[in-house]
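What follows is a single structure, and I will ask about it in a moment.
Only one protein chain is missing; all other protein chains are in place.
This part shows chain A:
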Amino acid sequence: MDPYALKTLNVERRARRAAILVTDLGDGRDRIVREGDQVAGELGAAIAKAFQSGNSGSVEAEGRTFFLNAHLPQPRLMVIGAVHISQALAPMAKIAGYPVEIVDPRTAFATSDRFPDIALHAEWPEDVLKRQPLDSYTALAAVTHDPKIDDFALKAALDANCFYVGALGSRKTHAKRVERLLALGATADQIARIHAPIGLDIGAASPAEIAVAVLAQAIQAFRSRGLEATASARKSESILEKHDA
């Protein structure tokens, strides 16, 4: 292994950024590919797939055998609001492989009695996120219903390109929220990334069922990362074809 490749890989891993070490098993040469780097051909397609799934493996391309070792950051879930939904969501997400942290400045809500064995911050999101910035391998669910607590975190999640951004509240509540986020400087494209009302539409009624809907939606967002862009590109291509015909 090239010492420079190892150093680069560790820098990326420490910074919670995805990278793939590509090794030519024929001659032992290797290099680091970061998420978003353009790699052409069959090898490029295999690399894109490995970023998607996080699975490592060998691939035959251009008459050679490459080993792709995919290093994806551990995805995690940041929940704004130590509410009833969060009490169900936190253990479920943990079991599904998404470590959870909960932020709520209301000390009556954020107690370890209500959230045993969960990383809990009885602080404002502004303070927590300054210490522990969000990133594209973080999902954020804002469930307090209180704009004073939710809004800053939502804007921060959009700016950090979190792979999932969900916000609790009816369509009417969300319409008002959109106004406030636009005033905070969010763009229309960013606003469109917010899942609101939060959760997959499974008719969830109880807080625990809403938690299932939120977790499922976050997993769906994680496993389809980057696919929306490709899908919409394909769609516009097919529209163009039709137009030409």
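By definition in this document, a residue touches a chain if its C-beta (ideal position, glycine included) is under 8 Å from a C-beta of that chain, and two chains touch if they have at least 3 such contacts; residues count from 1.
Criterion: contacts and distances are computed from a predicted model.
**Student:** Pick, from "Nucleoside ABC transporter membrane protein", "Transport permease protein", "XdhC/CoxI family protein" or "Twin-arginine translocation pathway signal", the protein name that UniProt gives for the chain of this complex that is not shown.
**Tutor:** "XdhC/CoxI family protein"
**Student:** Among the options A:41, A:57, A:116 or A:185, which residue touches the chain absent from this view?
**Tutor:** A:57
**Student:** Where the complex has a chain not shown, which of A:1, A:45, A:184 or A:202 is the residue touching it?
**Tutor:** From the options A:1, A:45, A:184 or A:202, the contact with the absent chain belongs to A:1.
**Student:** List every residue of chain A that touches the chain not included in the displayed model.
**Tutor:** Touch set of chain A with respect to the missing chain: 1-3, 6-7, 9-10, 13-14, 16, 23, 25, 28, 55-58, 67, 69-70, 73-74, 76, 94-95, 97-99.
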